[in-house]
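I'd like to ask some things about the structure below.
A protein chain is absent from this complex, but the other protein chains hold their places.
By written order: A and B. Residues from 1 in each chain.
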Amino acid sequence: MFWKRQVPIAIVFITGILTLFGWFVDSPRFESFVNDDATQWYDIIASFAIILGALNLLKLQFLKIVKQKKDWQYSILAVVGFFFAITAGFFWKGANYIHINNVTANVSTVAPVIAEMEQKTIEQVLPLLEGADTYDVGHIFIIKGSAKKYFDELTASGVNAEMKEKSWGEHLLEEGTVFNWLFKYLFTPMSATMFALLAFFVASASYRAFRIRNFEATLLLLSGIIIMLGRVPLGSSISAWFIAYIIVLSAGMGANIIWKNRMTTFAVVTGGILLVTILGWISGWPVDKPGFLYLPVLQEWIYTVPNIAGARAIMIGIALGMIGTSLRIILGIEKSFMGE
Amino acid sequence: MKSGKKVLMYAGIFAVLFIIYYAFGHPFFNGNRLTMFVCVMALSVTILYYIARANGGAKIYLRTIPGLKAFDEAVGRATEMGKSVLYVPGIMDMDQVETVAGVIILGHVAKMTASYETNLNVPVSRSIVMEASREIVKESYMSVGRPDLFNDDMVHYLTDEQFAYAAGVDGIMLREKPAACFYQGKFYAESLILAETGNSIGAIQIAGTASPSQIPFFVTACDYTLIGEEFLTASAYLSQKPALLGSVKGQDMGKFIVMIAIVLIFILNGFHDLGWIDIDFQELLRVQ
Partner (left out) sequence: MDKNNFISIVIKLGKVDRRVIFLLIAVVVLLPLLFPIGLPIRATDTTQRSFNAVDALGQGDKLLLSFEYGPSTKPEIHPMAEAVLHHAFSKGMKVYIVCLWPDGQFMAIDALNAIAPQYNAVYGEDYVLLGFRPGGEAVVKGITSNLRKLYTVDYQNTLVESIPMMQGVNSLADFKLIFSFSAGYPGTVEWVQYGSDPTGVPMSTGTASIQVNEIIPYENAGQLRGVIAGMPGAAEYEALIGKKGLGTSGMDAQSIAHLVIVLFIIFGNITYFLERRRSEKKY
């Protein structure tokens, strides 16, 4: 019980107090511990903890396959994908390249071969070989066999060439390696696709949620429309006078709802249209004037004034909430995250 | 002496000692951060004061938060429909306060699911969160006397990668069709993906986050949303422990102090800009 209760609370207290007050201590060694070492300890623990998660994932997927639960075939995909990524990252570099030693003596032989491998013209390759005695061909071969044709061509012409491999770590970034292929052609499109789903979900969520139910919902709707249109180039093409006419028509609708009188509604709408038309004609129908009706200006105001005010208030509240939660955790008042 | 007054007494003693220490050259203390130190101490003392008062028996009133009242309703609905409860504790690790808060709330939800004998599914994005969540869920089930219903695989790891995790959770939602979905923690862009998918399966959704940019998405797509500090104080509401309720009250008083400070400094800064006073409060409050 001592090890499960008191020791963790003591560790949390000491670490919390050290980190909190460490920021006020004027000692480089202490600051270095708080700023660098403590966070690095956490990163190291989190990195090793990944093994736990990975084992859990594999266990569940394997069980699904073995017991042939519903949709077990997808678990095979999960397991194969997992091991393929591990292999590409840790075991199979797939980052072979040709290293040429005596370049200067064989420029005419070497240049066309390099040009073919790097998909450049000979004129582009020659300046790279100028003055260079050795050259690492930029093209990466996943397996040595694919480089055989070029390698044989070079060695047959008396060029001193050798097959080399990129070092561990470099193989992750180098274009053409297995890992890079995995990142570029599997991971990147899949991530981008999931993010792109947001576009569709925003449309369906907006359609469902933006209803004029009450005053606040109406405000949300109007500001949403203004910002959606104002932020894109289309918004800057919509004249402020067009917005003025829409306001006049909305005022007419409002007048009709309030007074339910045709003459009043007609007077409001006609008067409004006449006023806007006269003012527009006098000013020459500028697209961006009056500024308070121009969508980009309106959206900028909504963003920078009420939006920031609200965002700041929420951020201050959240900061205070975090202070409270952190204090409770450090002082051991909140222990449920340890399982109590 | 009442516990609240004790806290104030100790705070007063500390303040006097610190003033003496500061006057004598404050060795090892970074003088540039004095303002921040004073603010941290003031807020901490406020929170501790109200915790002490609450522990001493003072009644703390907190307003009703509909989202928290709906927790019971959501789990009950899942039980009636014979479906599971899905709990997503965010996508970040335990070094984020929001994740810790989300995991604490998981403990309360787990108690409900244990009592009602409802299935609970907790897919997580980080291994340390998996271990912590498992411990909490296990303890919750044991505290309600239903350790037989607990299963390690209730809490399972999917992936660290943000959108792969969103895809995994979406898959779980579409296949298992949980009746109640809880999103309590730190979220980023995947929040709307999760919430919309949950909406499409007809689940009741209760979200809670302190990520300001994700709050609007949850408000739009979920039935109930705990906004910012409502989420961070949820554990106090659900447990009704005096110490936790006291800390919420302390937070609120801290917010009140901040509001007064904003107005005061706004006025004093105006005086400075007009040249009536020399102290530049903006510079004084700058974090060094």
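As a working rule, contacts are C-beta pairs under 8 Å (C-beta built on N, C-alpha and C of every residue); 3 or more make two chains touch, one makes a residue touch a chain.
Quick caveat, the model's predicted, so the values are computed rather than measured.
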| request: Out of A:54, A:115 or A:225, point to the residue that touches the absent chain in the complete complex. | output: A:225
| task | Among A:6, A:39 or A:270, single out the residue that touches the unshown chain. | result | A:39
| request: Out of A:76, A:132, A:219 or A:234, point to the residue that touches the absent chain in the complete complex. | output: A:234
| query | Taking the full complex into account, what residues of subunit A touch the chain not shown? | reply | 35-36, 39-40, 43, 167, 169-170, 173, 183, 187-189, 191-192, 194-196, 198-200, 202-204, 206-208, 210-212, 221, 224-225, 228-229, 231-237, 296, 300, 303-304, 307-308, 311-312, 315
| Residues in subunit B touching the chain absent from view | 92, 162-163, 188-189, 200, 211-213, 216, 286-288
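Methods note: only the chains that are shown with their structure count from here on.
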| said: Looking at the complex, which residues from subunit A come into contact with subunit B? | reply: 20, 23-27, 42, 45-46, 49-54, 56-57, 60, 70-71, 190-191, 194-195, 197-198, 201-202, 204-206, 208-209, 311, 314-318, 320-329, 333-334, 336-340
| field | Touching residues on subunit B, where the partner in the complex is subunit A | value | 28-31, 33, 36-37, 40, 43-44, 47-48, 51, 93-95, 97-98, 100-101, 103-104, 107, 124, 126-128, 130-132, 135-136, 138-139, 153, 156-161, 163-164, 166-167, 175, 189-190, 192-193, 195-196, 199, 210, 212, 215, 217, 220-221, 227-229, 231-233, 235, 239, 243-244, 247-248, 250-251, 254-255, 258
